[in-house]
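The chains shown are only part of the set, and none of them has been moved.
Chain IDs A, B and C follow the sequence of writing; residue 1 opens each chain.
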Amino acid sequence: MFIRFITTGGTIDKIYFDDLSQFEVGESQVQHILAEGLVDFDFEVVPLMHKDSLEVTDDDRRKLCEFIEQDDARRYVITHGTDTMPETAEALRGLSDRTIVLTGALTPARFRTTDAIFNVGMAVAVAQVAEPGVYIAMSGQVFEAGKVRKNRAENRFEKIV
Amino acid sequence: MFIRFITTGGTIDKIYFDDLSQFEVGESQVQHILAEGLVDFDFEVVPLMHKDSLEVTDDDRRKLCEFIEQDDARRYVITHGTDTMPETAEALRGLSDRTIVLTGALTPARFRTTDAIFNVGMAVAVAQVAEPGVYIAMSGQVFEAGKVRKNRAENRFEKIV
Amino acid sequence: MFIRFITTGGTIDKIYFDDLSQFEVGESQVQHILAEGLVDFDFEVVPLMHKDSLEVTDDDRRKLCEFIEQDDARRYVITHGTDTMPETAEALRGLSDRTIVLTGALTPARFRTTDAIFNVGMAVAVAQVAEPGVYIAMSGQVFEAGKVRKNRAENRFEKIV
């Protein structure tokens, strides 16, 4: 079993710079999370972007699509900022024969209390178990691309009904 | 979406008592893990046993089976000690029309570095996505009951080939 | 033994809001840190300000001085942003018969890896053991007010020689 992880930035990878008193996207936390999960399968992590979700452009989404199209893996976990995660999921729907799961975090992985570890755990399971397709794993749930939105007021992901 | 969590003890719930200088099974950590995962679905946690995996008897397994048989949920996550998790998974195989996922941890959930959060994240995803059946989510992988063993020397779960 | 804790904001109390993707000063973390330290002495926490260190004005320092002057405790721990902690320490030097210790953190207390707990531990010890005076406890060291600066390039506190 092989999973390709693609990191694009977002809250999950945020770090804090004391001298600036602000947060910026730092190096990917996925490896640390997988090590903590004591995972025992083959994987590679490709850091494709370091962007806040709101900065991700349609051009970025095209590049992500092309990267996966030309790649030979069957299972993908993509870490992504939460605000435009549903849009990026939609943009990947054309890709066939692959199980692609987007996830991220509402609180940075470097925090003592964070949803990052739980979410990556979910994504890794979905990448193994689900039918080919594009999914989002957030808020303890697995959503299909195109049927999910972020409810910013409530700070959670929910099904579009 | 509703998941019934059943806790049976094991390393995941171990606590430490200084005066005895030893570890004992403590109150279930599943609620804390779900809170940290910012999950947004309905669930109930049923603490059925507080046992080390090696102390779980065939009688305990029968009770677990009966509990699920008489219960009306379709999705279950069972936290369990690791040493006999494969045996308990086997014992549940007769139950139909339900997705049942066993998980646990090689390091207690109260530790700073633990596989517990990742594993419960996996289990929650499998309970939603997988076909009815009995599964084990450990070592970053999803195994079918009857096709998995714990490799104690390597401290991981692996497929029986 | 009684210690009065005064919180003024700073990195130690920073939280992260996903919807804004920025950090803000949140509720004081001192109580949580003392609970984790299993402390067994009497204390009270007074949240006096919620400011980044660079926003603390001379007027704020006067108010802090006046608060302590009119208060009857002998031991104080003040949590404060790091950038102007030495200035605030200087401003408190006139207060006699009290042991006053300023501390804070270079990484927020809510982070998984943070100097906040260690620093508050140091400050609590200094408040008990040191002669009356004003001190800064940072970078694993105890400095006297007026003889310490923050080296921003190196992100540490050091003695002025």
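Basically, a residue touches a chain if its C-beta (ideal position, glycine included) is under 8 Å from a C-beta of that chain, and two chains touch if they have at least 3 such contacts.
Predicted model only: the values in this text are computed from it and were never measured.
Counting all copies of the one sequence in the full complex of this file gives 4, of which 3 are shown in place.
In this text, only the chains that are shown with their structure count from here on.
In terms of inter-chain touching, the protein chains here are arranged end to end in an open line. With rounding to the nearest 5, the Cα superposition of chain A on chain B corresponds to a rotation angle of 180 degrees. Taking the mean of the C-alpha atoms as each chain's centre, chain A and chain C sit 38 Å apart.
For this pair, chain B with chain C, the centres built from the Cα atoms lie 44 Å apart.
Multi-chain contact residues of chain B (touching two or more other chains): none found. Chain A makes touch with chain C in their complex at residues 11, 14, 16, 18-19, 21-23, 52, 54, 82, 106-108, 110-114, 152, 155. Chain contact summary for the complex, chain A toward chain B: residues 1, 33-34, 36-41, 106-107, 113-115, 117-126, 128-130, 137, 139-142, 155-158.
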